[in-house]
Each structure stands twice: as C-alpha cells, then as structure tokens.
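Here you go, one structure.
Note that one protein chain of the assembly has been removed; the remaining protein chains are unaltered in position.
First chain written, first letter: the chains are A and B, and each begins at residue 1.
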Amino acid sequence: MSIIRYEQTQGKSLGFYALIAGLGAFILAALGSVYFMEHNGHHVTGMSNRIVWGLPHVFALFLIVAASGALNIASIASVFNKKIYKPLSRLSGLVALALLAGGLMVLVLDLGRPDRLIVAMTEYNFNSIFAWNIILYNGFFVIVGVYLWMMFERRMNKYSRKVGIAAFTWRLILTTGTGSIFGFLVARQAYDAVIMAPMFVIMSFAFGLAFFVLVLMASYKWTQRPLGDAIVNRLSNLLGVFVAAVLYFVAVYHLGNLYLAENAGVESFILMDGGIYTQLFWYGQIVLGGVVPLALLYSPATKGNRSMLGLASVLIILGGIAQLYVIIIGGQAYPMELFPGKEMLEGYGGIAAYTPTLAELMLGLGGIAVALIAIAYLVKFLPFLPESLADDVADPHHKN
Amino acid sequence: MDKCQTSIQKNKNLSRRDFIKTTATTAGVATIATGITLTTYVNAAGENPVTNEKRWGMLIDTNKLTEVDIDDMVNACQEEQGWGNEAHSTGNQKAGWIKKVKVKDKATDRISNLALMCQHCDQPPCVDVCPTNASMKREDGIVLVDRHLCIGCRYCMMACPYDARSFVHEALTDQKEHMPRGKGTVEACTMCVHKVDKGEKPACVEAVDSDAVIFGDLHDPTSKINQTLKRVQSTQIRADLNLNTGVRYSGI
Partner (left out) sequence: MKRLLIVFLTVFLTSVFAYADKHVNLGDRASELKEEGKSEDIHPDLKEIRIMHPNFLMHKRDKTLRQGIRTKRNSLKACVNCHSATDQNDEFMPIDQSGQFCSTCHQKVGTSLDCFSCHRNTPKEDL
C-alpha cells in the first residue's frame, strides 16, 4: 500500500476567504441573536412554559448527535480494521469535534443563565442524565483530542488503535446518554421509551456520515485534490445502510407506541392530525430524509453520481433536523396525560403553540457555522487531509 | 409523648445529635402538650435545620372546593409570592405557580374542579434530572428551586409530570422580599416555605374558609391532615408514577 501523505490546505484563495466571511456573518448573526435573547429574556422567543425547548435545542441536539456519528469513519478504520477508511480518520475526528463544539455552543447560549456555566461545571447531580452528558461531552473532547494526537504523531501511531477503541466506546455511551435525555422522561407520552437511546445512536451514524461526506467532497473539490470513486462509493453505500436503519428504528418506535393505548393520542397526533408536526414527519423526516436519499443512493440511474450523493447527504441532514423537530417540539406540544380517563376542560391541555423566531433560527444556524469554520481553519493549519485520495492511493487493490 | 418518642426511635438509630433532638422534642411536648403546637414552637425559632420527621402536605377535597375558592387560592398565591404581573411575557410564557383545572370524566361527564400546583413529590423527577442540584427537596418534603444554582436549562420542566414549573421569561423588579425571582431561572410553588417555617399555613390554604384544603404534617398522627387521610378516600395525581406526592386530592 502506498504511503498516505497528509497536507494542509492552502487557504489563500478568494473562495476560502469568501467561505470564512460567509460563515463569520452567520456567527455574528448568532451572537447578535444571543444578546437579543439574553438581554430581553426568553419572552422574545417562541418558547414558553409548555414548549420549554425550542429550535435552538433542535439544532444543538442535531449537531451533538451528528458529532458522535462523524467519528464513525475513524472507528471503522481503527476498531474494525478497514484500511480503506484509514486516510479519512483524521478528518473524521476533526469533524466530530467541530460539530460537538457547535452543538454545545448553541445549547449553552440558549440557557436561561449562560453566565452561570461555571455552576454547570462545578455542581454535579449524578442522578441527572444531563450532568452525565456534561461529563460525556467534555470527555469526548479529551479522548478525540488524544486520538488525533496519536494519529498525527508518528511515534504514537501504535497506540492509535487502542485510543480509537476507547473513543468508539465513549461515543456510543455519549449518544446513548443524549437519547436518554428524552428516553427517561416518564411523564411525557412521546418520550418515555428506552428505544430512544439506540435510535439516537443510529441517527448519529446517518447524520454524522452525511455531514462527513459533504465536508469531504467539498474540501477535495475546492482544493482540487483527487478523490477516487472507490472511497466515495463505499461511503455512499454505508450512508444508505444507516438511513435504512434509521427508518427501521423509527418504525419500531412508533409501532411500539401504537400498541399501548396510553400513547394512542400522541401517536395519532404525530402521525395523522398534528398539522406541522405530521407534515414534518411524513414529508420531511420520512420522504425527504429517508426514502428519497435511499432512492438516490441505490437506484441505478443516480448511483455513483457525486452530485446525487451530495444531494442525498443534504436531504439526510434536513430530514434529521425535521426528525429532531418532531421529537423535541412535537413531543412537547402534545399535552401530558394528567388525568387518565378524564377530559381536560380548563387550566391545562390542548396542543401548545410554537412559532420559532428568527433569533432562534440564527442561533441554531450559528452552531453549524461554528462547526464549519472550525473545520475550514483547522484543515488549513494542520495536515488533516491526505493530498490524494485517488483510487490507486486509497485502495491499491482497486481495479478500474 | 411516649408514642412520639418510640416512633422516632423506631425510625432510625439514634445518633448523638438525634438524641439531643429527641430530648428537645420531649421537652417541647412536655411544655406545650400537642404535636401540632410543637411544630410551631420548634420552627418559630428557625434555628434548627428542618428534619424528615415531618412531611408537609396538603389535602384538597374537590367536593367541597368551589370554583370561587380556587380563584381565591390563585389570587392569594399571586399576592403572596408576587407572580402573574409579568409585563412582556404572553400566553404560556406567563408564570403559573397554581392553576385552576377543570376536568370531565369521559364516561359519566362528571366535572371536577381543582387547584393544581407543585405536588411536592417524595421522589421528584425534577430533582433527579437537575444537572446542578438546583432542584432540591428539603428534608421536610418541600420541593424548591435553588435559584443560586439554576442555570435555566429547563430540563426539570421537561421532567415534571404536573406542568407545575414556570420559567421566568423576562427581567423582573420589585420582587417580594421573601420570594426572590429572576430572569432565566425556573420557579414553582414553594408551599409558602417562608410562612411554614414561621409556623403559618400557605397562603392558598389560608384563602379558603372551609376545610376543603387541609395543610399539615403527613407524618404526625395527631394532625388533621393525617387523620382525614386515614378516614377518607384520597388519590394522588398520576399515582401510577409512584412519586408519593405531598399534595393529595379527594373527590376525583
């Protein structure tokens, strides 16, 4: 096998600076939104005492879930010893860290008192899944950071497999923890399901890989480095498998819920008469985020077409955001069953209204921009990207 | 007196501190004679930590409670704690520490009215999920938010089965002296802990003339609430969750 040579990107072109400027504008808009929200209080958002987590949480959790998924490429190389993914490992670790940083930024800046972040870091309630998540996120930074170091430092290469296994284990626990934030909420019919945790793990596989594929293709295209079909087609196949798995889990989750009479109400709300949530579920999550990408990835007409793979990845990301919107906001909009067997006439109940504001949207998009700007800058300063991923470099056994 | 002492002894092994406490209790009982007055006596000093020998609770009888009573309870709470006049918050953003709730039985169409607030669970989900220990339960069963530690993550509001908590959506001024409230933190019914510690009853309980709402120590066999709960059929909201609430209802 030929030696993989990693090299920084130039990062001097007009395009690079345009990209940075564009992302910078999004970040500034996000910071402006945060100032607006925190200065006035959350009354300027669409959130309320019924919809306590709004659009920022949708973006934050999407990014956090995708972050752990983006590390998969490195894990496949180190844990499962698939050599062809090895050259992608460094980028995989980078995308994972960048996405997590973006997600956490959104999560923290949407707190009621972000100025008290120090409290969150010093006061731990070990019964709280949330507190566990704080530890898991911080640990993820450390472990993936060490992992990257093992990969960069030639002397340390021999440890990279061991650290890779640790990182893989950690990320599985992390996404389980993220899913459990919802899975353990006994009071809410939409959430009280242990399947939430594995479903979030599978979602992370799909969202993280979609994000990774886009970053990979864009950076090789913009830096004019060769990127062979061998590797791209493999990623494409893998992406298809993950998307199908997400659909499977979604089906099991809803079928399981439908079986229980107590959950019939919330299920018919999400699946049939929930207005925007039903539309987002069927058109956004299932059709755009599931069926169409699968068709694009596997149908003979579009298979192997880079643009179609890019389109599929974008749709998976949009579908993923729709999915989290339905889970997080749809799940809150439907009222809790306070008095089973009774109809609520006054005081509580009804579908809670939620209209996201521009500030919330900009904060969420700012998280994505932070992730992208971190990637764009770090590939410029450190050799994350192999100078070539042409077929004969990436896969010596590849036959044209 | 003897009963009181043995029950305490039964509950736990006496440490030295407990011994002193028990002795003090005995002295208190000897001086003032009843358990209820004893409560007032010990707490009025406000110098000792509250203990789990007491568990404050409330019993709401929906058969006796009129709609006017409920409105009085809500108003008394707003007056006492100073919530409800948030200028910028709209609709569901407004604080709601106690709510008037009307339910209809799906089979019989029977309508019940009740006041819904923090149920002061023995196993509170809000306390379990709070990452910073801001959601907390006092030894005597009152569930509170420590606003010094609250970072406004609102996970407790996701976890609460009773929709009992509110998030402060705007900056506030002119708070009540005994009830600090501020933007970006979560709040809920405190069972008027500042009054209870002085030996008084919560404002909503005082607002109802009849005995439709009874407040007291659930553990104390001589208290009215304990005796009534032994006698009448009562229920907890979402009893299936097994949270052992401090607020009980009868007649629904």
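A few comments on the model shown:
Going forward, a contact is a pair of C-beta atoms (placed from the backbone, for glycine too) under 8 Å apart; a residue touches a chain by one contact, two chains touch by 3 or more.
Only a predicted model underlies this, so the values are computations on that prediction, with no experimental measurement involved.
The omitted chain makes contact with just one of the residues B:E47, B:D109 or B:D209: B:E47. Only one residue in the set B:G57, B:P125, B:P161 or B:G182 touches the chain that does not appear here, and it is B:G182. The chain not displayed touches chain B at residues 43, 46-50, 136, 138-140, 144, 146-148, 171-177, 180-183, 185, 193-194, 197-198.
To be clear about the criterion, only the chains that are shown with their structure count from here on.
Taking the mean of the C-alpha atoms as each chain's centre, chain A and chain B sit 41 Å apart. The residues of chain A lying in touch with chain B in their complex are 38, 40-43, 47-53, 111-114, 116-117, 119-120, 123-125, 127-131, 134, 181, 184-188, 332, 336, 338-348, 352-353.
If you check the complex, the residues on chain B that touch chain A are 86, 88-96, 99-107, 111-112, 116, 125, 127-134, 149-155, 157-163, 165-171, 183-186, 237-238, 240-241, 252.
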